[in-house]
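One structure coming up, written as structure tokens, with questions to follow.
Every protein chain but one is kept in place in this view of the complex.
Letters A, B and C name the chains as they come in the text, with residue numbers starting at 1 for each one.
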Amino acid sequence: MATENTALPVYSKKDFESGVDPRWCPGCGDFSIINQVQKVLPSVGHKREDIVFISGIGCSSRFPYYMNNYGMHTLHGRAPSFASGLKVSRPELMVWIVTGDGDALAIGGNHFIHAMRRNIDLKLLLFNNRIYGLTKGQVSPTSELGKKTKTTPHGSPDAPFNPPALAIGAGATFVARSIDVEGAHLGVVLKAAAEHKGSCFTEIYQNCPVFNDGAYTAITEKSVKVEALLRMEHGKPLLFGKDNKKGIRFNAQSAELEVVTVGEGGVTEKDVLVHDAKRDDPTLAFMLANLSLKPGFPTPIGVFRDVSRPTAEELTWAMINAAKTKKGDVDVTRLLSGSDTWVIK
Amino acid sequence: MATENTALPVYSKKDFESGVDPRWCPGCGDFSIINQVQKVLPSVGHKREDIVFISGIGCSSRFPYYMNNYGMHTLHGRAPSFASGLKVSRPELMVWIVTGDGDALAIGGNHFIHAMRRNIDLKLLLFNNRIYGLTKGQVSPTSELGKKTKTTPHGSPDAPFNPPALAIGAGATFVARSIDVEGAHLGVVLKAAAEHKGSCFTEIYQNCPVFNDGAYTAITEKSVKVEALLRMEHGKPLLFGKDNKKGIRFNAQSAELEVVTVGEGGVTEKDVLVHDAKRDDPTLAFMLANLSLKPGFPTPIGVFRDVSRPTAEELTWAMINAAKTKKGDVDVTRLLSGSDTWVIK
Amino acid sequence: MSTPSKVQQVETVTIRFVGDSGDGMQLTGTEFTRANALAGTDLATFPDYPAEIRAPAGSLSGVSGYQVNFGSKEIHTPGDAPDVLVAMNPAALKTNLPDLRPGGMLIVNKGAFNAANLEKADYKSNPLDDDALKHAYKVLAIDMSMLTDHALQGSGLSSKETARCRNYFALGLMYWLYSRPMEQQLEQIQKKFSKKPEFVDANQKVFKAGYAFGETVEVGLQRYEVPASKLAPGTYRTVTGNYAVALGFATVAKLTGKQVFLGSYPITPATEILQESSYFKEHGVVTYQAEDEIAGIGSAIGASFGGALGCTTTSGPGLALKAEMMGLAVIAELPLVIVNVQRGGPSTGMPTKTEQSDLLVSLFGRHGEAPMPVIAAQSPADCFWATLEAMKIATKWMTPVLLLTDGYLGNGSEPFKVPAPSELPTFDVKYQTTPNHDGAYMPYKRDAKLIRPWAIPGTPGLEHRIGGLEKDSMSGMVSYDGMNHERMVLTRAKKIANVIEDVPDVQVYGKATGDVLLVSWGGTFGSVRGAAELLQSQGKAVSHVHLRWLNPLPKNLAAVMKGFKKIFVPEVNNGQLAFYLRGMFPGIDPVQFNRINGKPIKIVELAGKVLEVL
Partner (left out) sequence: MSTPSKVQQVETVTIRFVGDSGDGMQLTGTEFTRANALAGTDLATFPDYPAEIRAPAGSLSGVSGYQVNFGSKEIHTPGDAPDVLVAMNPAALKTNLPDLRPGGMLIVNKGAFNAANLEKADYKSNPLDDDALKHAYKVLAIDMSMLTDHALQGSGLSSKETARCRNYFALGLMYWLYSRPMEQQLEQIQKKFSKKPEFVDANQKVFKAGYAFGETVEVGLQRYEVPASKLAPGTYRTVTGNYAVALGFATVAKLTGKQVFLGSYPITPATEILQESSYFKEHGVVTYQAEDEIAGIGSAIGASFGGALGCTTTSGPGLALKAEMMGLAVIAELPLVIVNVQRGGPSTGMPTKTEQSDLLVSLFGRHGEAPMPVIAAQSPADCFWATLEAMKIATKWMTPVLLLTDGYLGNGSEPFKVPAPSELPTFDVKYQTTPNHDGAYMPYKRDAKLIRPWAIPGTPGLEHRIGGLEKDSMSGMVSYDGMNHERMVLTRAKKIANVIEDVPDVQVYGKATGDVLLVSWGGTFGSVRGAAELLQSQGKAVSHVHLRWLNPLPKNLAAVMKGFKKIFVPEVNNGQLAFYLRGMFPGIDPVQFNRINGKPIKIVELAGKVLEVL
């Protein structure tokens, strides 16, 4: 059982491949994601048998079958509920959730926000392709307003979610974003997620070449990405663009973020906002999560927020153990008798 | 039908009382809330028969029975789904949702965040008593961490939601807060909600004298409220406290809000942040929504955010009407024949 | 001065205490129940709460009641109609008088019959002045308010506090009427109010005053005595059905040494199970209040995947929501117990009223072919045993099990004989720790009984994946092969059919053949058994079998039914068991008796119906 504390074997990527070859369409972004996950797992300090992958339903949710760990491919949208029960029941396990934008945010929205709120130590990876892949191309809660899909041939009338903003609003203690094609960056973010203790949300932009191809080319194309992506690092100034000349500054008058060019108009690097992912107050993370919605601003990737608090399972077990020490080991007869009995002779 | 546009009758509060006397416990905060709603409705510019109240299940959700409008007392947590369908189907109706902290945020969390995201014109009133009232006192998603309730006798292990933060994170275009005992203020907020067009969230702090008495005394008691409450008004500086001497200032270094005292240390009123509920960027509203979580900060009441965008039902009907003008009135035979038929003689 | 009236022995009595929610009738009822329990009578109780929310004081909707039926013979139900009605205010009288048996005893607190209260109960005139009342019942109108005030003169208690002591006057009087020893109640008051000493003294005073009143009252009052019943010797306590389920969870955790994980969401009338379970932490019960019913069962299934004994508790609307999840538990074949405390339906229906209308949804309420064992408890105390049985089946057969109780069982109470450890079932819950198929682990490779192994996370080398898609009959990997699917559907069905080996035969109460066989299930056991006794005592050829197992049905049921001219099925629904029996046993066509009024069936009414078909 997981509780025995024998030494950790030395793992390689292969140790986390189930041997079943993934059933995703050729060119699907899910391939590169699973590749990174399998690369990171050897170094997360958990035994293979103590790691569990839980998913809902969707292309992305086929993930557990391809991992050589314990896994559950559950019901559409419900993965966080299973994961929460498992983690509270057995805190020593490392529990990952793999889900899609429809799975996590459409039918699964409630379990998602509650997992974030409770601060149970669950590592949720959301593969966001802004479409329903498995069912062949319907609008999702992250599809753009006006998006034409099989169920919205005239365009979607609904504003989409901004997933990191939703997660922050729900109380997640870890919130990050990366991209399928940014392998190295994704690896780093996954490692950070693995190290965090608490509710953990990682949005991964994922391309669906079949039903929503090119959803992210505007920020991932070689030619544009240096200007389009803001790579956040805790404790470092928020710089981006060619030669890191551009920066994010805080405008105290308007209480808003703005883009500045270092060296222009007397702007120096120290005017640039230094990223602080560790602060308890979620507002800075929220500001950054909303950055890309404003024209002229880059899309932040990396860790928005990473704060530590006691997890729900820790608090739960603290109470259980307190009760056990207080009451001692009551035998079954005393349990059954309770406090108010009488005797019939 | 609602579509005929005859003149609006002159209503009094009585016109909105169904005559069924409310079945709430003596002293319940719900009484003062319904009182304010009935006072505001005569002035919202809708006919009584064009107003619909939809609720879920809970003490608060009994609300529609006491209103002399059309109403549905639906299923636990599901009110927004009925309301969304009704409003998209009949945009001319004014649709209110009355719900509780358990109804809206526990079982109903998914419908809640999607109603906020879509920007359907629904006026949602959340009576937040931080407890499950109807089922007699279990922990709710707004109960404080460590709260002892019937289902958490040793304290709740779960962090609560901050409802306005969740609504903002989900994309609500109107977010406000008021308090059952602040009748006048509540009336003003309800009026603002009535006037907003789009997804509309109003949290109302409500006391449950039976199962969670005094949940808000720390901010509502005569003696403390002047220091404890920050009354936000769009376009006005964020001042509070005795003689409005205290204010909220923006600290550009830390990118955080802070409390200052006007007249001390060179602080003048113009250093104080001016509330802007109308800006599209939700970050300022989010900052204010998180204010009260920080020790030493007041609890903001009033309108956090009030921005206008095309609503989902407007966009839906724009598409429908476009299709109608484009295709004209196709008769049933042409509808049934479609484009590819053959004839058997 | 009063002539000491001699005590008359009676076999059983049904008493109902009714008053305003604020009058403490639940306390009075439980305390008086305790007195009779200690006196060794058998008993059954049923509280009748007002609709969820607390209504205005004195209003009709604010009436709260507690009925207890106790006797020297075996007691099956809280009683058809009260022999004695204790009414603390006009609203209570108005709403409960119709139930009092003709000629029964009516004790009222005259002091509460003032203009204001009469109006709230919309009485045009004071019913106590009505001669008809006096003719129909033995009326004892006492100004308990005034007498309580007297008793507490100079106690320094506020009038509000004084009023709260009134119920002890009624209790004292009942003690005297039914010849129960004062002392134990005085001690009990001592215990109960140890934290508020001023109330110890006050309540004792008022209690004594009530008792004394019985002796001193002018009208020579008839005293009664209900002797001890022939309950089996042993240690007893009273339990409600909901408490008994929670106690069952804790007991299983103790017996198995495994964690019992209860993932649930509050819903009337099941909420108490979650509440009570949260006090059993030290015994190995982990409770988790989920965000909704779906997450409640989901968390339990997740915990079961991790090796815990997952459970979830709910009532009708919640059961409906759990349907998809139950299907997953069926196809994944994980142990899980779903407790459904039935209430009045459909939809939100009548949350505080009892009903048996979830039988068919329990048997068939999942899409696809998704059979699972279904068990129903028959009395409050039996909820404990039924829980143990459900947990045993779930863990032995790797299957979800549905346990049905109802609002009447859940809130009702009766004596529970504390079992000796030796009387408890033995569990042997095992996890797979080694490969089961030449070096590999095949999660769906079955034993002779078609049970699959249970390997849990943390077990090296047995890593595997399961899910809701149809799976290969060995490896559990996704399979779209049609014949594999057919095989799996049939195998899952066969496995549940195999559970029959753990289903005891039904016992016939009465002769093995005769004119009418009463067939009941779940919470109607008491009413139907009572009717059977009554009819048999009248020499009728009527027998009774009660079904604890709904799926699989007991082996001998078909044969047993053949022994009777007529099968008679009484239910608190529109005929669900009757339909099910027709479907399962071609040729069987039961006579139905259906009551759907939110209350247990009355013994006398049922007996009458049976007589009609005899």
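In the analysis below, a residue touches a chain if its C-beta (ideal position, glycine included) is under 8 Å from a C-beta of that chain, and two chains touch if they have at least 3 such contacts.
It should be emphasised that the depicted structure is a prediction, and the values quoted were computed from it without experimental measurement.
Student: Which shown chains does the hidden chain touch?
Tutor: Taking every chain of the complex into account, the missing one touches A, B, C.
Student: If I consider the whole complex, including the chain that's not displayed, which of A:Ser18, A:Asn35 or A:Thr135 touches that chain?
Tutor: A:Thr135
Student: Would you mind spotting which of C:Pro90, C:Gly306, C:Gly344 or C:Pro419 touches the chain that isn't drawn?
Tutor: Hidden-chain contact among the options goes to C:Gly344.
Student: Among C:Leu490, C:Ala512, C:Ala559 or C:Val613, which residue is in contact with the omitted chain in the full complex?
Tutor: C:Leu490
Student: State which residues belonging to chain A touch the missing partner chain.
Tutor: Interface with the chain not displayed, on the chain A side: 23-26, 57, 59, 62, 75-77, 106-107, 109, 132-136, 138-139, 141, 150-154, 210.
Student: Since one chain isn't shown, list which residues of chain B touch it in the complete complex.
Tutor: 1-3, 18, 20, 47-54, 57, 64-65, 67-75, 78, 80-86, 88-90, 92-93, 110-111, 114, 316, 319-320, 323-324, 326-328, 330-333, 335-338, 340-345
Student: Kindly note down the residues of chain C that lie in touch with the hidden chain.
Tutor: Where chain C meets the chain not shown: residues 51, 316-317, 319-321, 323-324, 327-328, 330-332, 342, 344-353, 355, 357-358, 360-361, 363-370, 467-470, 480, 482-483, 485-486, 489-490, 493, 573-574, 579-580, 582-584, 586-589, 595-599.
FYI, only the chains that are shown with their structure count from here on.
Student: Going by the contact definition above, tell me which chain pair has the most C-beta pairs touching.
Tutor: Chain pair with the maximum contact count: A-C.
Student: Report the inter-centroid distance (CA atoms only) between chain B and chain C in whole Å.
Tutor: Roughly 40 Å separates the two chain centres.
Student: Out of chain B, which residues touch more than one other chain, so two or more?
Tutor: Residues 106-107, 109, 141, 154.
Student: Residues of chain C that touch two or more other chains: which are they?
Tutor: In chain C, 281, 291-292 touch at least two other chains.
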